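Missing here is one protein chain; the remaining ones are kept as they sit in the complex.
Chain IDs A and B follow the sequence of writing; residue 1 opens each chain.
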Amino acid sequence: MRAGLLLLGLVLLPAGLNRFGHFFAAEIFTWALYAMGFNICFGMAGMLSFGHAAFFASGAYGATFAVLYLVRDPWVALAAAMVAATALAILVGFFAVRVVSHSFVIITITFSLVLLLLAHSQKDVTGGDDGLLFPPLALFAGAGPSLATPLVAYYTALAILAVAYVLLWRLSRSPLGLVLQAVRDSERRATLAGYDVQRYRWLAFVLSGSVAGLAGGVYAITHAQVNAQLFDVTVSVDAVIWTLIGGAGSVLGPAIGAALILAFTNAVSDWIVYTQIPVGILLILIVIFWPRGLSGVWRSWSAGRPAA
Amino acid sequence: MAVVVGRPAGGVSEVVVATRGLGRRFGGLQAVKDVGLMLHDGELRALIGPNGAGKTTLINLLSGLTPASSGGIWFRGEDITAWPAARRARAGIARTMQVTAICPSLTVFENVWLSAQRSLGRPPALASRSRLPGVAERSRECLELAGIEAHADEPAGSIGHGNQRLLEIAIALALKPRVLLLDEPTAGMSVKESWEIVKRLREIRDRDRLTVLIVEHDMEIVMELAERITVLHLGQTLAEGSPDEVARNTEVQRVYLGGR
Partner (left out) sequence: MDLTTLVLFQLLNGLVWGLVIALIALGLALIFGIMEVINVAHGSLYMLGAVIAWYVLGATGSFAAAVLIAPVCVGALSMAMERVVLRPIENEKVLTIIATTGVMLVLQHSVLATFGGDIQRVPSPVPGAVKILGVHYPLYRLAVAMTSVAAIAGLWLFLSKTRYGLWLRAVRQDGKMATALGIPVGRVYMLAVGLGGLLAGLGGVLAAPIVVVQYQMGFDILATVFIVVVIGGFGSLFGAAATAVLLGMMEGLITVVATPTWARIASLAVMGAILLARPDGIFRRRAIAR
């Protein structure tokens, strides 16, 4: 399977990279996980959310609070990240999935914006733009290599990404995955086949938020710091951009999109300071010249078609 | 009030679907008014009437896509008037849409699978679909019944319009329903295809003891295949009875008979 080969390649890759390479790749794995989580909501269930930063950031902060106030264990922190993000997604999702397309987009922007405002205003809790930091964690609660070592961060992030990928892939191939895709394609058809559309949308939203929150947790434990800017709308927009460029029609697509854009941005940062300009132009070009590929975003999630 | 002529064929059988005083308003328009319908187990009933008579609205009311403004619906003795459409589908009321509602990016097979996997109850989240043979079998079966098994692996959005209507039927059958509501299933099909499909439906009905309500415009098909006919006009039941009785009914003749 192609994914297996890819994984093997990634396992061996660090031999050819320096410390910065390890660190940067770990970054990519984190954001790739975030994008994959986002796509459960978008590509799989057909709901465009412009507020996923809220899940990423609440996951990151959940992990941070766990480290600061509970126990200095990265795995507990990751669990806390998921709990925080999941709780938020359950609450918000319950209401958000009751409205459709444009209203849904706006609701997601709204709650994300509210959290951003809160994060900035409650500086004593969140640390505001300066954020919160903690001493780097050891991989196994007090023992084992430090997560501050780029190579350790690399393999940790990769491992989590790989496990998440497998689970998401199985989901897409499962009966539940089919229901989500059906809900995306035709709410009416799903209803007439006996599925409670609202419930499944909610489920998709919650799963999506959980994975995004997990990614936030990974961010927190590998950086040993978080700040309020993680709630920013640009983080939400990034998920959309990466997914569109990599392809919403597969589990791996958004991850690839994230990798491409982040790598591109990094590579040209010596010449082009304002990398969002070519990214924006790229979006426009994709929309104009390959619209089928995009409105095919709705229509391209299909068993047998996506890259492993 | 409905003019009910004659008795249901075949002696005493269970009333599967009953409505009483069923009505639906849209603003100032009364699309369906005071309809009392009784479908008996295993019956093949045709619903006819001129355009705008309220046939699709009635199907929408029965399947739950449109809530009733007045009156009630019972399914196997239970009051389902407040039940949402998904719940009715789970209970065994399946329907096809006049404007096909299919999942265009899923394959034909997957569309049918969606209904067929209902037999699993809550859909499992991590089990691979390819490892659920019972569901696959049922899906194939329904595809064959509808005559579209050749297109099984094509995206449903890319098969022809006529095949999409057949797909609708396959999807409905895969639910293993008790009642099948068909909203103009043969529209756009050739005469030969139409006869084919309706005869097949009768075979399925015979085999699975389905109750079928079919909205149909082709009067020849209706007269030949339906056991009982309900005639709708301006939202109300104009007449009801066996094909002969309905054909002889002067009210019906006045309003409608003679084809499209």
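One rule holds in what follows: a contact is a pair of C-beta atoms (placed from the backbone, for glycine too) under 8 Å apart; a residue touches a chain by one contact, two chains touch by 3 or more.
What you are looking at is a predicted structure, and each value in this text was computed from that prediction instead of being measured.
Which of A:103, A:146 or A:269 touches the hidden chain is settled by the complete complex: it is A:103.
Of the options A:70, A:117 or A:159, the residue whose C-beta touches the omitted chain is A:117. Remark: the residues of subunit A touching the chain excluded from display are 48, 95, 98-103, 105-107, 109-111, 113-114, 117-118, 120-121, 233, 237, 240-241, 244, 273-274, 276-277, 279-284, 286-288, 291, 294-295, 297-298.
Keep in mind that, in the parts below, only the chains that are shown with their structure count from here on.
The residues of subunit A lying in touch with subunit B in their complex are 167, 170-171, 173-179, 181-182, 185-186, 188-197, 298-304. Those residues of subunit B whose C-beta lies close enough to touch subunit A in the complex are 63, 65, 84-87, 89-90, 94-95, 97, 101-107, 110-111, 113-115, 117-118, 120, 123-130, 132, 135, 153, 155, 157, 171-172, 175.
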